[in-house]
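Supplied in structure tokens, the structure appears directly below.
Up next is subunit A:
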Amino acid sequence: MKNEQVILETRDLSVSYGAIQALRHVSMHVEKGEIVALLGANGAGKTTLLQTLSGLITPDDGTIIYRGVEMIGQEAEEVAAKHLIHVPEHRQVFPTLSVLDNLTLGAYHHYRKTGAKAVETEMEKVFSFFPILKERKEQLAGTLSGGQQQMLAIARGVMAKPSLLLLDEPTLGLAPIIAQEVLGLVADLRNEFETTVLLVEQNVVSSLRIADRGYVISHGEIVKSGSASELRNDKEIKEAYLGQSV
Partner candidate 1 sequence: MKKGLLVFLLMLAAVVLGACGGDSGTSEETGNEGDSPESAEAEKDAEEYVLGAIYSKTGPNSPLGEPEWNTTEMLVEQINEEGGINGVPLRVVLADDESSQEKAVQEINRLINDENVLAVLGSSGTTESLAMKGVAMQNEVPMISAAAAAQVVEPVEDSKWIFKTPQSDRLAVERIYMYLNDENISKVGLLTDSNAFGTTGLEQLENLSGEYNIEITAKESYNTQDPDMSTQLTNINSSGAEALIVWGTNPGPAIIASNLDSLGFDMPFIGSHGIANQKFIELAGEGAEGVVIPTGKALFPDQIPEGDTQYDVLNTYYEDYVATFDSEPTNFGSYGYDNLMLAVEALKNGATDRASIRDYLENEISNWVGTTGVFNLSSEDHNGLEADSLVVATVKDGEWVLMEDN
Partner candidate 2 sequence: MKLPGVQQTKWTGVAIFVGIVLIFPFVITQSFLLSQATFTGIYVIVALGLGLLMGYAGQISLGQAAFYGVGAYATAVLTTSYGLSPWLGLLFSILIPALLAYVMGYTMARLSGYYLAMATLAFGIIIHGVLVEWRGVTLGASGLYGIPQIQLFGMSLSQGLPYYYFVWTFAIVAIVICLNIVHSHVGRALRSIHDSEIAASAMGVNTGKYKTQIFVLSAILAGVAGWLFAHMSYSISPGSFTLDASIMFLTMVVLGGSSSVWGAVFGTVLITVIRIIVHELGETVPFITSDFEHVVYGLILILVIVFTPRGLFPPIAGWFTRIMKQRFRKNIEQTKAS
Partner candidate 3 sequence: MLQVKNVTKTFGGVVANKEVNFSVGKGEIVGLIGPNGAGKSTMFNMISAIFPPTKGEIIFRDLNIEKKSTNEMAPLGISRTFQNLQIFKRMTVVENVMIGRHIRTKTGMLKAALKLPSAKDEERKAYESALECIHFVGLEKVLDQQAGNLALGDLRLLELARALAVNPELLLLDEIAAGLNQKESKDMSKLIQKIREQGITVFVVEHDMDLVMSICDKVIVLDQGEKIAEGTPQEIQGNQQVITAYLGAEEMEEVKQGGGA
């Protein structure tokens, strides 16, 4: 029973770049409908983990099971076609394309199968959810503000009908109010589309507010896991970010 609920599971995942061991034996899982936060200081290995999950990086060791299927060895484009969608860090919208084009590309693999019509309904859904994008759909993505670009990046992910959305630091570089807004949208997203989300954030408080559970990662290892409320009151988290008290 529980197994059916688990949409993604990793066991003993290890990754290194040359001399640098970025991940050490990471085992974690995400259940259907959850928002799971991945916390940790800079350089702890959070982004590496997401990139490994989406197939951009091949791990040295370990397994990734997504909806019951072993994912290691699959190319990033194959992974994306299986509705495991990674919204990368720094937004990475295509700056020279319009908002509409960016969104269309988000639906690239099913657009090619089912044509423009099928994407339209998806597009409507996204526009109703992110009205600002509808207003600016003809604008070049590169000219949007940071917050709007972030929304576009998330919306582009949503266009792919994700079963699991990997969000990498969606609030990075955003003013606090906008950051709150973006995270609020992520929560709404789950509620409305029942999208499962694995969220990488450095803003501990805000992310734990919308998350159900969380993992704390440090020096490439998972050092702590628990429900959002458990983690919120954990002293160690503060230490992980600000160092041991002097």
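Heads up, the rule we're going with is that contacts are C-beta pairs under 8 Å (C-beta built on N, C-alpha and C of every residue); 3 or more make two chains touch, one makes a residue touch a chain; residues count from 1.
Here is how the candidates were picked: all candidates are chains of the complex that A comes from, given by their letters.
Keep in mind that what you see is a predicted model, and the values were worked out from it rather than measured.
Trainee: Since the rest of 1, 2 or 3 are in the complex but keep clear of subunit A, which one touches it?
Mentor: Only one candidate touches subunit A in this complex, namely 3.
Trainee: Quick check on the complex: what are the subunit A residues that touch candidate 3?
Mentor: 19-22, 41-43, 146, 169, 172-173, 175-177, 180, 184, 202-207, 209, 219, 237-238, 241-246
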